[in-house]
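A protein chain is absent from this complex, but the other protein chains hold their places.
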Amino acid sequence: MERSATQDVLITLVVSALLIWIMPMLITTYTLTVLIIYGMLGLSLGLIWGFGGILCFGQAAFFGLGAYTYAIAAINIGESTVPMILAVLVPAVFAALLGAMMFYGRLTDVYLGVITLVVTLILFKFVNSTAGPQYVIGNARIGGFNGIPGFQTLNVPGDPNAYIWGVPYYYVCAVALVIVFLLVTWLLRSSFGRIAVGIRENETRMGLMGYDVAARKTVLFAIGAAIAGLAGALFANWGEIVTPNLFSLGQSAEIIIWCIVGGLGTRLGPIVGAAGLAYLKFMLGQQSMIDNTLIIGLILVLFVLFLPRGLVPAISGLFEATFGRARRRPAARRMRRARHG
Amino acid sequence: MDLSFVILVEMLYAVASLVLISAGLAIVFGMMKVINLAHGEFMMMGGYATITAVGLGVNVFVAMLVIAPLVVGLIGLIVERLVIRHLYGRLVDTMLATWGLSLVFIGLATMIFGNTTTGISTPIPGFAVGGYQINGYNFFIIVVSIVLVIAMYAILRGTRAGLIARGTMQRSDMAAALGYSPDRIYMATFFCGSALSGLAGAVLAPLVGLVPTSGGAYIAEAFITVIAGGPSLIAGLVSSATAFGLVNQIFTFAISPVIGEVALLVAAVVLLRAMPQGITGRFFKDKM
Partner (left out) sequence: MAETVLETHALTMRFGGVTASDNVNFKLKARELRCLIGPNGAGKSTFFKCVTGLLTPTEGHVFMRGQDVTGWQPHQIASLGVGIKTQTPNVMDALSVHENIWLAARRFHAVAEARGRADDIIDRLALGAIARTPLGQLAHGERQRVELGIVAVADPWLVLLDEPAAGMSAQDVDRMTDIIHTLTHSAAVVIVEHDMQFIRSIAETVTVFHQGAVLMEDHVDRVMSDPHVRAVYLGKNA
């Protein structure tokens, strides 16, 4: 094996503690918070795509579902703990149903892409059309394209009046990301994770070994959705409003771009890609010379053409080449396979 | 009586517009197994090409049927040479790269034309059937689609280029072994596909307000229609456009346009789940 599990956890904790401490000196915590949330969203797709070989064109659906679940539940319940839990569960259950339908139907590749994309569109169109007063869930009006504002934001569990916002909220999100990251690390080291990678590499073989490939892909898909849902709930708290744009194709596209740029088949890549590109977009938003959609698009094209492995594997490859620690990991090949199912 | 005529026209129109918006994508997918996710933006550019040409005093039909396809076809050619040809055989990578391209085009269009809605008026007046008003332009779109399908069929069936194209679709390696350069075939295919996308965007432009992000509205429906159609180019295109067009219109009339769209999408999911190889993967297998 590579590093031992304890080493891995220790390094993660030290590095993330340093980052959590240093980053606010460079970027405002308000911006940092959303970068962290995007990082978590990137990780959710990085997990199922990079390690499970499931290319989902609709990861934004689970993100939006998490955000809406949180907002609607928070309005009805008036505190934040149960809504947070629901925001993780609802997307996970939804993904489990959708995944079971797709994977037991043995859909792969493009067909998976079409269905996830279509489901995202259905949610988007449906939520967008619920502007009328007749669309309510409990006390919450879904609000169509106006979204849902004015819900209860995060509070200390048990005390609905003790809101967590501003700098403390930044710490909450950062710690949440570290926890999710460690859970993903643990998952990938566990038998479940190793079997998932086996399935990514060769579904037929894993089936012939006796593994129920469809069931395992469904579970992994649901785990990815749960993480995306958590990110959605955190995003809802950060923005204090949820709108149908969370479900948009543009949002889904961005998640995929983060993974490509950061590097598939790594845990860190999608997080780095997400935070990096979101920050870049934020910086570009402050100038009007060049349209920032154009730049994001250009970045995607250039990466697919010239650096299809993504930043993190490329940099760590460079690092290893320089310092000569020849760990034999055919990352490029692993990537290629990951992407092509 | 009048109502059923109106409904019939609306149904035909729904099917025709699906055929129109999917044709370019279908050709590129059928021939090259490349999903061009910038297809919607190609249509958007067709729309802008038309509006710009009309603004310069060109006859609107010339602008729609000649200038827009040529302009967009050329853009497609450039894209194929610069990007797509490096990615042949890598389905997912081409999807990602063309998705990136679609963003680039949206950005460019925003910089050139601004983020405002533009449009041209429909060049054909409406008329009344009994108590109902019918948009005359819808007939034009139906006619264009029918001509398009017949032309595609005639070219594939009757010409040498069509024969090569059919050969390439079935066995690109064999076509190459017989001395037809796949490189040039793909180039020509992408040009034709892009030109058709441009034509579709141009013809539909008078019906919609055009913004740089207009393409997004088309890509999903085109993508679904093509994938659900399956391996046979024309039979797949027509059969899945018919299925989805009917579902869409039935639910639109019965409930509302939004439900019509949602029903179309749900139908797509059900259809792909039931027939993962598309309609022509199961029926009309040996048609074109």
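Going by the order they are written in, the chains are A and B; count residues from 1 in each one.
We take it that contacts are C-beta pairs under 8 Å (C-beta built on N, C-alpha and C of every residue); 3 or more make two chains touch, one makes a residue touch a chain.
Worth saying up front: this structure is predicted, and the values here are computed from it rather than measured.
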item: Shown chains that the omitted chain touches within the full complex; value: A
item: Among A:135, A:163, A:186 or A:211, residue touching the chain not depicted; value: A:211
item: Chain not shown, touching residues in subunit A; value: 191, 194-195, 197-198, 201-202, 204-213, 328, 330, 333-334, 337
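The criterion applied here is as follows: only the chains that are shown with their structure count from here on.
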item: Rounded Å distance, subunit A centre to subunit B centre (Cα mean); value: 32
item: Residues of subunit A touching subunit B in the complex; value: 55, 101-102, 105-107, 109-111, 113-115, 117-119, 121-122, 125-126, 129, 249-250, 253, 256-257, 260, 290-301, 304-305, 308, 339-341
item: Complex contacts: residues of subunit B adjacent to subunit A; value: 35, 83, 86-87, 90-93, 95-97, 99-108, 110-111, 216, 220, 223-224, 227, 258, 261-262, 265-266, 268-269, 272-273, 276
